[in-house]
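Some chains omitted; the rest stay in position.
A, B and C are the chain letters, set down in written order, and residue numbers restart from 1 in every chain.
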């Protein structure tokens, strides 16, 4: 396995907005620094959590540049560059490479359902013109297309497509990836409630927004897996499961913002039509965080 | 029922591109004129068929202006203005109104699943700042969100939300709309293979890309319904069903372009990642059109 | 089309039980007579409504014989003989033929998902040893297997498989049956809320438990279709739609029994684990029937 710069917990920052719904870069950097300090093994701006599809080209570029500068080489950076058109996907992938990212993540966004051949050509066209590795991201719920194991196998023949992120929420997909693609493929779990099952299945890492709120628990789970301790992994997983399910069910941008505010951090505003988490749900989140005794950045670092 | 400018066959033009994948406005106007001449009762640029989400703001504006000018008041114009953010949706809705469109169509596009309240506020924010009517468009397969009859009922309380386009493909939805919302609501079918069942259920119109290829059959079906002739409606529907299913299953932009070329019309190029209909499927389409004896614009007007 | 003894409204009686949950044959005959008097064009004992799978072999035989005697040739009789094993299916099909039924209905019941070949051999083994026609019944929700149009086409090659009952609830299936199998196949709608769309699609009949409660409306809809009057068909359909949806959603044996009691008819008991319709839902049904002004057997015959 070569050219695979990620392992462990890959943390997804949110993209905060100011009161006029403009991207707030200084606040973004502050929230990103929290993730870095908390021990994340990698960061991934402009993911779903970072509301990539709601941003203009200029805003995406600003977030990319801000990330690389703030990280300053401490951990690898994975930039989301997915776009409906091949031309715009390539544009942002090249921008990310020039800015200094270690890899780009590409979801085969589709309004019109793409054929396997169209998806292959989309990845191939981008891959041919960048030199950093690509993480192919399968998430039918947001992209509208479910990449079969056969297609993923084909994509992996493109030299710099070296990683797969699986977010169907079906553990059998990871079993198939591992079983059919062999030890050679690096696969990552993108479904928070599957964290335990995915590590049991052999996932190389966990792409998650949860470290914005409970980095200690996320990293502790990964460490238990590395120590081959199934019982401790299970215990740590069940401790955080309710929160993982909650942030997914209610939407990551809303819940991470609400959670940060509960923890005393300014998390800015959302961009319409996304609205803040309703009050009842915010109280529910507050109780979960309180039960986990996650109250401040200091407490987060117990791992 | 007031402020409902559409009835019958509302035709969806494609957005053609040149060899460099740039929007080809002169060709767009030519293809639009075909639809007008063939007898469509309304036209709807920038729908799914018109690959709205693959276009830049400037391109959308150019298509909107070109449509209004070319139509020149002959039939009402419905402009698609759906966008992920509320701000951009409003921007394009206002542009369409200023350009002279009779109504706008809005799909609640969502990357992050929106709550019913977020969707309502999205429509309300746009409706408050335009004076032309809105067609609310329910198409879970492309928008990622399925608007319940309850939500649609709520949307209809906004004064200029006066029309609903249903594309779930489930005839029960139209029954529910009619049964719960009463004769007062104007609803339109957006699912081609449901054309007969939807008219039987009382749909006011059929939003379709099929008139690019078989306008005569589409209009004849509508006329048979208007004449209360169930047997003739059934016969006309079965005649066109295979083609309706084919163009939906293989993707409207690809199949309409291929079909136009079979009929001897220049239809330009597609924008990547969308690629032309593969050869085997093109031949299948050719046989269908040949069987229907649809060979030229003249033949199309047999209704 | 030959050997197709059914057309129009085929009514499904319930199988009533006494207080000890034993089949009540005298009451069954009384309720069956109601259906005959109300104008049904055929009757079908031992369907889902008649809780076929909850009965012993002896009980099934008693119901079959009681039906044929009570009907006494007034309308054709269709007996449900579905069973998990081929041996028992054949046994009951032969019993029905000897008893004097005009046809049998066979659902490919499956606990273990059957291959298409296993289903074909199941039908073929039964068909070879009876001489009355078979209605093949597709209802994935209860049988656990969805027979493809291709398989149905294959089944129709067996000489005495001459009718298809479709209950997937997807109108496209009926379009496909008609379009691929031609005018030659007799197909029947088994999904109550699809009654209008199925007749529009060309269904030969409607297999339904609704005539236990609203025979007049059911027959009037069929008559309007026969008169080629789409507008009247639509109006009559919408009038009964809420009730059709209700009885399907809450379970036919429960709702038909509750409805009969509301109409002043003794409908006996259910067999456990099935329990009577809860009170709140019974009141809802009462309101629907009251709104339709269906209060007694006399009122039912308004068509």
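Assume contacts are C-beta pairs under 8 Å (C-beta built on N, C-alpha and C of every residue); 3 or more make two chains touch, one makes a residue touch a chain.
These numbers were taken from a predicted model, which means no experiment stands behind them.
Peer 1: Quick one: how many copies does the complete complex have, if 3 are shown in place?
Peer 2: Whole-complex copy count, per this file: 4.
We adopt the following convention: only the chains that are shown with their structure count from here on.
Peer 1: Same or different, please, for the subunit B to subunit C contact, judged on whether over half of the interface numbers appear on both copies.
Peer 2: Same: when the shared numbers are divided by all numbers used, the fraction is over half.
Peer 1: Would you mind reporting the rotation angle for the C-alpha fit of subunit A onto subunit B, rounded to the nearest 5 degrees?
Peer 2: 180
Peer 1: Could you grab the centroid distance between subunit A and subunit C? Build each centroid from C-alpha atoms only and quote it in angstrom.
Peer 2: Chain centres of subunit A and subunit C, defined by C-alpha means, are spaced 52 Å apart.
Peer 1: Using CA atom averages as chain centres, what separation in Å is found between subunit A and subunit B?
Peer 2: 35
Peer 1: Per the centroid of Cα atoms for each chain, what is the distance between subunit B and subunit C, given in Å?
Peer 2: Subunit B and subunit C have C-alpha centres separated by 39 Å.
Peer 1: Could you list which residues of subunit C touch at least two other chains?
Peer 2: none
Peer 1: Provide the residue numbers of subunit C that touch subunit B in the complex, in ascending order.
Peer 2: Residue list for subunit C touching subunit B: 171-172, 175, 178-179, 193-194, 196-197, 200-202, 225, 228-231, 233-234, 238, 241-242.
Peer 1: Contact residues on subunit B for subunit A in the complex?
Peer 2: For this pair, the touching residues of subunit B are 21, 48, 51, 53-54, 84-87, 108, 110-115, 117-119, 121-122, 125, 141-142, 144, 251-254, 271-275, 278.
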